[in-house]
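A single protein chain has been removed from this complex, and every other one stays in its place.
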Amino acid sequence: MSSAVSAAGDSACFVSHVRVAFGDCDPAAIVYFPNFYRWLDEATHDLCEAAGYELTEVRRDRKWVGFPLAEAGARFHRPATINDRLRIETRVREWRPKMFLLDHRILRDDLLLVEGWQTRFIGVHLAEQGNRLAALPIPQAFIDAISRVMG
Amino acid sequence: MSSAVSAAGDSACFVSHVRVAFGDCDPAAIVYFPNFYRWLDEATHDLCEAAGYELTEVRRDRKWVGFPLAEAGARFHRPATINDRLRIETRVREWRPKMFLLDHRILRDDLLLVEGWQTRFIGVHLAEQGNRLAALPIPQAFIDAISRVMG
Amino acid sequence: MSSAVSAAGDSACFVSHVRVAFGDCDPAAIVYFPNFYRWLDEATHDLCEAAGYELTEVRRDRKWVGFPLAEAGARFHRPATINDRLRIETRVREWRPKMFLLDHRILRDDLLLVEGWQTRFIGVHLAEQGNRLAALPIPQAFIDAISRVMG
Partner (left out) sequence: MSSAVSAAGDSACFVSHVRVAFGDCDPAAIVYFPNFYRWLDEATHDLCEAAGYELTEVRRDRKWVGFPLAEAGARFHRPATINDRLRIETRVREWRPKMFLLDHRILRDDLLLVEGWQTRFIGVHLAEQGNRLAALPIPQAFIDAISRVMG
């Protein structure tokens, strides 16, 4: 994956790229769909890293476990196949007190293949609750940093 | 995966099982979420096989490419971890002329971990359209067979 | 995966089973080979669990990180395909002070598909060395327990 920021179209977004490998495809010679979720996960991590919240650093320095998902979905319009170069556009649709909602679009050239949406939180372990995974109130600095990257 | 039919609760469903492997989990020691989609895919294939539509047979004998997804989503309520025994319940929510809508629930003991929903079609290749993937009108025999399995 | 112990043939082994899923296969409609390594990993974990060394317990109670690999290889004699029921035989070939060597055979019916071999150790973190992953001298109790399971 490589990544960059784009303001093409009517709304700023974060852009990353992925190339489909032979092993990402199924016997129908199209991308086995769970891989799309893997790539959207990587796109979100790339966005956070571009905003200064690289995953190994936030895990080590802030004791965040990462950015777990509360909900995820995707609409599959057209299949992708071996060696396709895909463009992934990521936008933040909404900030909630403890959640952020992302919209993703996966394109080959200008053709929209997949639309995805994800609701994520900043995961922390609550020692006092048996190490249960909980959602941190989203820091304003995180919102500001992500928003700056989006342009 | 092993599977069976259950009529527990207020609505009949198809039940399959999966055990979480070490390699299915991420650095937070919980299931890396794309794997849930993989298991829901296997659960659907198990249901179709139980109904007499085993994947290698329908690919060879009927020239179906399988049961591709038009849409898929999931709500992640609680994480699963290494060696968890998970129960997957699958129900058909709706039959449309060329689509069928599935609801999935993933549980550990009686605890609901994940709710998933999927819109699928019977994929065929249209030779006259450059081998494009298209949706077959769903045969009544398929609906009847799946419904019989559900009880 | 399901598992059991077998003394069939000239040497006792640990037997586990796996069914090939659609998503485990590549565009050639055969198992994408990294998945075989995943299944051999699960077979080893199943063996250790049968011997009383379940992974989540040894991680929590003994502070072992698991059974990492020093070396692994496989010879692919014949491909496996969608819905194949595979039998995995696992044998311990050699115990070394800090390593154990495993031999695996993957069969469909009586046909040998894959031969694998793995050199593993018991992984621990050395706090005094920046949390580096190191090999624990293999406890005799571990050798005894595994050997008992093998029959």
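Labels for the chains are A, B and C, by order of writing; each one numbers its residues from 1.
Throughout what follows, a residue touches a chain if its C-beta (ideal position, glycine included) is under 8 Å from a C-beta of that chain, and two chains touch if they have at least 3 such contacts.
The shown structure was predicted, so the numbers you read here are calculated from the model rather than taken from an experiment.
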item	value
Chains still shown that are in contact with the chain withheld from the display	A, B, C
Given C:Ser16, C:Asn35 or C:Thr90, the one touching the chain that is not displayed	C:Asn35
Contact partner of the left-out chain, one of B:Ile82, B:Leu113 or B:Met150	B:Ile82
Touch list for chain A against the chain that is not drawn	1-2, 19, 21-23, 38, 41-42, 45, 49, 54-56, 59, 66, 81-83
Absent chain, residues of chain B that touch it	22-23, 25-29, 32, 34, 82
Residues from chain C at the interface with the omitted partner, ascending	26-28, 30, 33-35, 37-38, 41, 59, 65-66, 68-76, 79, 123, 133
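Assume only the chains that are shown with their structure count from here on.
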item	value
Centrality ranking, top chain (CA atoms only)	B
Set of chain A residues in contact with two or more other chains	26-28, 34
